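And then chain A:
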Amino acid sequence: MEFLNLVLVAPIVDMIEYPSFFIEVVFGGLMSGVMYSLVALGFVLIFKASGVFNFSQGVFALFAALTLVGLMTGTVPFTLNKSLPELPAWVAIILTFIVMIGLAIAVERIVLRPLVNQDHIIMFMSTIGLAFVLEGLGDTIWGSEVKALDVGIPTGNFLIGEIQIQIFDLWAAGIAAFLVVVLAVFFQYTRTGRALRAVADDHQAALSVGIPLKNIWIIVWSVAGLVALVAGIMWGSKSGVQFSLSLIALKALPVLILGGFTSVPGAIVGGLIIGVGEKVAEVYWGPLVDGAIENWFAYVLALVFLLFRPQGLFGDKIIERV
Partner candidate 1 sequence: MNDVANSLNKNDTFPKLLLHHAKVNPTSAAYRQKHLGIWQTLTWAEAAARVELMALGLHSLGLKPNDKVAIVGQNTTSLYLSFSAVQAIGAIPVPLYPDSSATEMSDILKEAEIKGAICQDQEQVDKIESLTSEVKSIEFIVYEELRGMRQYDHKHLQSIETLSQIGKDFKSKDPKSFASLVDQGKGSDLAIIIYTPGTTGTPKGVMLSHDGLQKSARLAADQDNISSKENILAYLPLAWIGDHFVSYAQHYVIGFTVNCPESPDTLFSDLKDIGPNYFMAPPRIFERLVTQTKNRIENASGIINSLYHYFMTLADRVGAKILEGQSVGLTDRFSYALGNLIIFGPIKNNLGFNHIKVAYTGGAPISDEVFSFYRKIGVNLKQIYTQTESSGYAFLQSNDSVLENSVGPAGPGVEVKIDNKGEIIYRSPGNFLGYYKNENATKKTLDKDGWIRSGDFGTINGAGHVRVIDRLIDTGKIASSLQFAPQNIENKLKDSPFIQDAIATGSGKDFVAAIIVVDAEATGNYLEKAGIGFSGYTELSQHEMVFDLIQNNIKTLNEELAKTQDLAGLQIKRFTILHKQLDPIDGELTQTGKLRRNQVSKRLKKLIEALHSNKNSIELPSTQDPGQSRTKSSMVLLKIRNARHTEDNGLGN
Partner candidate 2 sequence: MLYRESGQFKTSYSADQAIFPIRQDNWAMVVFLLVAFIAVPYFGTEYFFQAIMIPVLIFALAATGLNILTGYCGQLSLGTGGFMAVGAVACYKLTTGFPEMNFVLVLLLSGIITAGVGLLFGIPSLRIKGFYLAVATLAAQFFLSWLFNKVAWFQNYTPSGTITMPPREVFGIAVTGANADAMDRYLFCLVFVLILAMAAKNLVRGPIGRSWMAIRDMDIAAELIGFRPFQTKLMAFSVSSFYVGVAGAMALSLWLGSVETAEAFDINVSFQVLFIIIIGGLGSMMGSFVGAAFIILMPIVLTNVMVGALGMQAVTAKHFEFMFFGGLIIFFLIVEPHGIARLWQIAKEKLRIWPFPH
């Protein structure tokens, strides 16, 4: 009885008694949710266009952030010397984006093209390999110590009533929202965007639109690279550029399950739900089990969800044929 009280009643009572704290928790959750959404977006884009579940998306973000820091601090690749001129943030960002495009081209050439028409599961495992390569490569080029990243996003906080708001979080949310809108417009209203959507359904159809498959793949992997760059900047600015950045990819996986592998809105809503859900769970239920449930709560949430709706919130219904 006491146990039930502890699990079911007490946390709810807490929420109601201290609403401003609860709102603060939810708000914090929403902010990390935005980050999850960003990474999940990268997954969804690639999955939609090439049917590849890109496990290395998180490492993409890490790699982008490492490159950005390296350029901004004037680090010479493969050495830890900082003897190059330091670049302003906007130049470094553009250069990093170019690097990410180069990476997309390389991935298409070296990994995807030889594996075209292979089983999805094989493609998936190859991206695990890719993650390892990029992680080793990033560390080799830029060094593996924790680096600070500051591209000039304002920090600080202010209060609305009793609720404390981080200015950085607001910026992050704003940028993420902007990115999503841009992508939505790109996919909805440009010819290339429509072709990208077509290719997910039918490779032949895409070819008939007149865009070679390899270009489509390069474009979509570049876009995913851009998304990774933004995610890398956000996470990197917040908690430093380091290996653990690549682990946020793993956090994005339950988001995908929740939102569906093929749905852009799904990725966003899913990210928010997971972000809020795990924060709330951590704060209100975490202490009961000695905390740190953040690591797995999202997964269990997603799993339970899966049992009821295998295709995710916004995913396409799976029709099996013989």
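Assume contacts are C-beta pairs under 8 Å (C-beta built on N, C-alpha and C of every residue); 3 or more make two chains touch, one makes a residue touch a chain; residues count from 1.
Candidate selection criterion: all candidates are chains of the complex that A comes from, given by their letters.
Just so it is clear, the model here is predicted, and its values are computed rather than measured.
Participant: Looking at this complex, which of 1 or 2 sits next to chain A and touches it?
Facilitator: The single touching candidate among 1 or 2 is 2.
Participant: What does chain A use to touch candidate 2 in their complex?
Facilitator: Touching candidate 2: residues 53, 110-111, 114-115, 118-122, 124-126, 128-137, 139-140, 144, 250, 253-254, 256-257, 261, 289-293, 295-296, 299-300, 302-303, 306-307, 310, 320, 322 of chain A.
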